[in-house]
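The complex appears here minus one protein chain, its other protein chains still in place.
Chain lettering (A and B) follows the sequence in which the chains are written, and residue indices restart at 1 in each chain.
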């Protein structure tokens, strides 16, 4: 930890390059693992992966052809190599007189429905991102507000009530709260038509369809954030520098809103970055419950279909999202907390 | 891959689902209106009103958007590649064939009627030559006429299994049993029409020359895999993403696993099509990931019907039966759900040991595990589905499964065990797909009742996505010792050939992708199939079908659970609704209309 002024732009750049390099290595490892799970595990179990992609009247010629077409006969490293080549320079699929050129970034074609993966990702990513960001907006506002209020009114009826609700929110799984909210607000009372409508069709329809998923997902996280905000706030309020702030003659709103919040928000923001990253890959339950056509839904379907290219594509995108989110958090952390140095 | 690892989570989810189901039914009680069994002009037509009969035919009006919902997308919308029953049914919106099923309810719907052709085939006396003439005014979506070459090319695509895998290959087996033709994509001839078995002397005439007669050939031509495809519009492996339409509707947009929208094909002429009413202006299919959510939306009236046509999920079923019975039909699905005994696994090589299992099983509890008499179906007593000609239904019950031995017959089972040389019982393994909770439940039921007769079974849940690889390989089945496999089968087309040939004919025992799980090698049965395909007389065909069923059932290769039934939802908006045996008790999609 160097004394003196903050690290210069060169140090930040070097740091970024180092981190990006590490991220690239990480992505390669992830791809290898996914490939491994996909091709090695069935092989150990004595099952030919090719049989998963032929109909119920599978004739041996068809199985062999599928094997050729999907490159299942090639060694895994050759397949991985082809995959990477596709990402950067595109690749060409040729089988049985059917030639397909796949331009970079080529994530390949679905084994199941022959759809190119890249458009699937670009089509579905915004849905997941909107779900995550919208929910994050809600849970930050309500979670942090509830946490701060609870801390300031510790032991009060409000505090106890809020913390019980928060405990519920943390421990109830999304498929429970999700189905419950659907049952009550959508099917039962009919207040909200919780059906996904693409934003380009109708903004109000889209917004209406996103309300329940946002609220349900936000409830889960708001609960968590409220508890952590409360604990952090109470800890911060006991700090000497809060006493100093009061001794300066600052009003209580400034003491809480500026001095205490600044410190309280640091762990919250760290968590937010991680959670957003994880949500982009892990909103599967929410997307499934509400039939939202996002990445989580796609990957769930792909896993049950053993559709490797889709799994790989989604995994890559979501790993990237997690890595970027972590990097942003680290950078943000260095901005928020001057004691942190990028190294 | 491990076959058990999702069980814990599934239990948790099931528990949560049960709680929610309870809440749902209460919520719905408050809001829902009451539909009675009796039909009304603007309401539901009544329970079973569309089951094997036409409901509210006169109320159908032109126009509107018919809304399908689905929990699963088609395996492919390419006519050559699709194998899901609902996909074949739905394909009739945008694809025509020389002949197809009649636009009539029940068994009549399974009868062949001319579609693109002016009449059914002129068949030569030896049953080997089929001649069709194309109708006037049949066109593609761009207005160009559909020619005999387009028909031939479409059929030839079945040969390109290396590119277009997944669909049925009956055409290939019948027209080119030796596999001489390599498919249009490897066809050296200029017009890519090198298949010798089909001749197209002019644009209107199609002649099929079969190496061997096959009395079900017109049924096979009624499959959507015999659809015409125009060569310049063939996008090969991508064709399923946007097929070129010959029917009354065409693809407007399609995102797999999300949404499919069909709009009117303005170049299709009602006068050229005796089968399709084509009432709605627009057909949409919205795909859900949460089947319960989908059922709720059906009940709410947001959608008209489930494209899957495999029945409501348990919680939706409960609500619907209570409050909206008039919106339900309870058709026979054409599927038989059963356990099958591979003869390669000892002691199932001995027919008495197989019979011991059949007698030992509690048929009623198996039926309950399948969902009971309404949602599950009648107790299965033999191996021919009620929708297939030649079936005698429950009247033929060689093991008295639906009567005397309904709850198992321990004494008889022990007798059979003695005869088999295993008086103290034996141990074996049940193989069951892990993604079908109902099948797992039947396996557990079977396990419990077999214990009473001294047969101990382990249950091995295998990855359902790898069904073909795991139980489709006789070698693997033998290695794993799967003495009992839980499966189900429905007819590809409703004849004994379309249902039973892949299951029972010894020439269908394959090294991989095998469906003759019992490994039946019975000269009599093979001979009966040979007779069947040569027999052109309908009455005699039915007779042979019955005989095949008797042979298979008496051979004790199978323990049938149920003749499956579903509870399907029909929205109050639907008119001209009826189930058809052509698609195993599904509604005839292409003739559905909406009320105004």
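Here is the rule we go by: a contact is a pair of C-beta atoms (placed from the backbone, for glycine too) under 8 Å apart; a residue touches a chain by one contact, two chains touch by 3 or more.
Throughout what follows, contacts and distances are computed from a predicted model.
Per the UniProt record, the chain missing from the shown structure is "ABC transporter ATP-binding protein", taken from the list "XRE family transcriptional regulator", "ABC transporter ATP-binding protein", "ABC transmembrane type-1 domain-containing protein" or "Sarcosine oxidase subunit alpha".
Partners of the chain left out, restricted to shown chains and counted across the full complex, are A. Here the missing chain is touched by one residue of A:51, A:79, A:232 or A:263, and it is A:263.
Residue A:237 is the one among A:237, A:302 or A:323 that touches the chain missing from this view.
Seen across the whole complex, the unshown chain contacts chain A at 3-5, 151-156, 159, 234, 237-251, 259, 262-263, 266, 336-339.
Here, only the chains that are shown with their structure count from here on.
Annotation: 39 Å between the Cα-based centres of chain A and chain B. Chain B contributes residues 1, 12-13, 16-17, 19-20, 23-24, 27-28, 30-31, 73, 75-76, 81, 83, 160-163, 165-169, 179, 183, 185-186, 236-238, 240-241, 255-258, 287-290, 292-294, 296-297, 300, 302, 435, 465-466, 468-470, 472-473, 476, 479, 502, 510-513, 515 to its touches with chain A in the complex.
Against chain B, in their complex, chain A makes its touches with residues 41-42, 45-49, 51-66, 68-69, 95-98, 100, 109-110, 112-115, 120, 123, 173, 175-176, 179-180, 182-184, 186-190, 195, 287-291, 293, 297-298, 300-301, 304-306.
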